[in-house]
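To start, the structure itself, in structure tokens.
In this view, the complex is presented without one of its protein chains, the others remaining in place.
And then chain A:
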């Protein structure tokens, strides 16, 4: 580990010798000692790293904490992510009634729990078709390409009202957003292309609206002049990219985790009660915590965290991985320890979707997608197996969202 004074470099690399699903050991060490530590990030700044479940919840719902990327001291993930986020800034990286609450509410109705549950049959159909195509193709198959990416991409494009959009192009541009190798020019250009695409769709929908999300934004917000084309395009961009990259990584990583924990896989495969798959999804979200480079915030007033004073203007990084493995929140004596996958564990209080007012807007869609995929895949293909040793899987250690670049499976 690179040390700069008392501030270790962050993010720490995952230890290749350990389980690929475990966060770096240094993070658990911080959590189990001081709980909070200054770390040094790419631009030389030294934000605070918060690692315990209770502290992460407290910080993410604290009035002295801001998610606004324009605040002095905000600890950006990289120059490329800073450039993309400022080009396409939305309510997701802003605070307050006008900048956050009101625009979020325009979209919140589109992703309510009941509305997403009503999509279960549609998601089942999309999942079954993807599995049919995989089975009709060659073995081994790349599960990322055949199942993990198509299901969430088709779903978010359908919800937006853009079923004919070039899925492969959208996936490539989203990859540019999260790749560590991208430059600020790369991410800005990718954002411009997607904003143009969505702006064009909004114009079309304003003329000929259908029953979809972009049509409602066009007719209820754009045409009456409540919100600009630019703002609405940015909102569409957020949904389009957040809607598939995250769920896709959970599908691939979750499949890998279940195939390496066959006793847990059998519990899902053999369950009659849908509550089993629902519980399993919460546990997989907790155990895998794909947002592995931390949620970023900045203090706008002094606050106390784990006995330490964070000063106004100092950056804060919430390390969700170690928080989701915190024994104080997840060890109950009845289930396996928090470093193990135990799908019978009550895990709904995990932090995989964040906490506070910026908690994931699409979480109810992600839940139903993951429940359908995991309760279908192992029933349809009982002999499904990894076609390569787990240690050879190209995991996304180089991306801001964890997952697998490719997951070769056979049956």
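We take it that a residue touches a chain if its C-beta (ideal position, glycine included) is under 8 Å from a C-beta of that chain, and two chains touch if they have at least 3 such contacts; residues count from 1.
By definition in this document, contacts and distances are computed from a predicted model.
Remark: of the listed names "AttH domain-containing protein", "Xanthine dehydrogenase family protein subunit M", "Ferredoxin" or "PHB depolymerase family esterase", the one matching the undisplayed chain in UniProt is "Ferredoxin". Of the candidate positions A:363, A:397 or A:410, contact with the hidden chain is made by A:363.
Within chain A, the residues in touch with the undisplayed chain are 60-61, 101, 104-106, 108-114, 116, 348-349, 354-357, 359-361, 363-364, 367.
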